[in-house]
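Below, a portion of the complex is reproduced, with chain positions unchanged.
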Amino acid sequence: MEKLTILWQSTALANFQLGQLVMMGLGLLLLYLAIVRQFEPLLLLPIGFGAILTNIPLAGFSDAGGMLHYIYMVGIDTGVFPLLIFMGVGALTDFGALIANPKMLLLGAAAQFGIFATLLGAIALNMVPGLEYDLKQASAIAIIGGADGPTAIFLASKLAPDLLGAIAVAAYSYMALVPIIQPPIMKALTTEKERQIEMAQLREVSSKEKILFPLLVLILTIFFLPTATPLVGMFCLGNLMRESGVVERLSKTAQNELINIVTIFLGLAVGSKMSADKFLKAETLGILVLGAVAFAIGTAAGVLMAKLMSRLSGGKINPLIGAAGVSAVPMAARVVNKVGLESNPHNFLLMHAMGPNVAGVLGSAVAAGVLLALVG
Amino acid sequence: MNAAIGDMLREAALLMVVGMGVVFLFLVLLIAVMQINARLFAPSIQNTQHAAMPAINSGVNDEKLVAVISAAVHQYRKDISND
């Protein structure tokens, strides 16, 4: 009998708290979104699974000695996992479209307004009773507007580790929701005629330009914003491995096995931060609202900047491509292409949107560097 | 509390101005650097055309090759469905 009592005591049934059940339901929801709706499945599947595991009573996945605890400490507390993902993304990124048309960097800059406006908004939310964000937390939340997963995770792990789960989930979810969030904003801010603008074909880019690009970005970052060098540096390392052509086997490994292994662990570790006591708070709701606002403002700022550039250039730029400046690579560029095609079936904007799209990655890494320098 | 929030709001607003300023400055600087890079190393137009020509030709050839193979496969499938 005693053995059965011990066993019963060791079942979850006897120990569940409501919050844990809710969080498991949330984990299942993330799995549903990942598998059925195919929302960023590479991240949301392991995050959802990690969220379920971390909320199992008595199993201790995220306690000292638990597997998720080790993975979190090794990979996220040190910042290593998001940096390795960034290296892999760098090795996967072709900057050709941006090098051919460097002015697109302005769109990647403008879209970061989503970040800084949201930072202001988060602080303003302190006026709502029950919500309290300090400047570090507000900055970590605001980076959701950068629409870049590893940047958000890296910054959150430095500035507000307690909010990491909610921030990462919001960032990846909204990145998956880009096809729903962006089009109405894009259409509201542009005229039908503007959306029909066809753009001139991009010039070719030499391999020398492509090799020098990551080095020039790195050098500028070193000189003017060293706090951004972890993110930008690893990104440039990956891109240099890709473009140099002399370390093919390292580049392929960074793009495939290494990024895959790290993605599994990163997802699980992020999920492990979704414990009931840290997630089920008014603050989390605030994060979800602020994240959506950040995406919307970033999109609007990008489109408006593109509109301005369109006017100044005498109508050579289709303002839709500004929306790709939030990054969310390559989803946002695809959305631009789709909205463009609706207005003009011969208008393929994909390549033109790739410029602002990858510019947005640099833009939000720079923004993260500014926040680390001033708030961190 | 209200006063504290006011202070933080002011700081956040300052962050917004400084932050957007730095982001723009940095990326404008990068545009300048890239334009120099392009002036030095961008492929000249003649080079470009020279490089592009054979690619186009081979593209045409490939299309023909695909057409030839498709026809053969089509014939093969027809043979099968007839027996």
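Just so it is clear, A and B label the chains in written order, and each chain counts residues from 1 on its own.
Going forward, a residue touches a chain if its C-beta (ideal position, glycine included) is under 8 Å from a C-beta of that chain, and two chains touch if they have at least 3 such contacts.
Here the structure is a predicted model, which is why all the values come from computation and not from measurement.
S.K.: How is the whole complex made up, in copies of each labelled chain?
M.R.: A x3, B x3
Everything that follows uses one rule, which is that only the chains that are shown with their structure count from here on.
S.K.: Taking each chain's centre as its mean C-alpha position, how far apart are chain A and chain B in Å?
M.R.: Result: the chain centres lie 19 Å from each other.
S.K.: Touching chain B in the complex: which residues of chain A?
M.R.: 99, 102-103, 105-106, 108-109, 112-113, 115-117, 119-120, 122-124, 126-127, 134-135, 138-139, 203-206, 208-209, 212-213, 216-217, 220-221, 224-225, 359, 362-363, 366-367, 370-371, 374-375
S.K.: Which residues of chain B touch chain A in their complex?
M.R.: Residue list for chain B touching chain A: 5, 8-9, 11-13, 15-16, 18-20, 22-31, 33-35, 37-38, 41-43, 48, 51-52.
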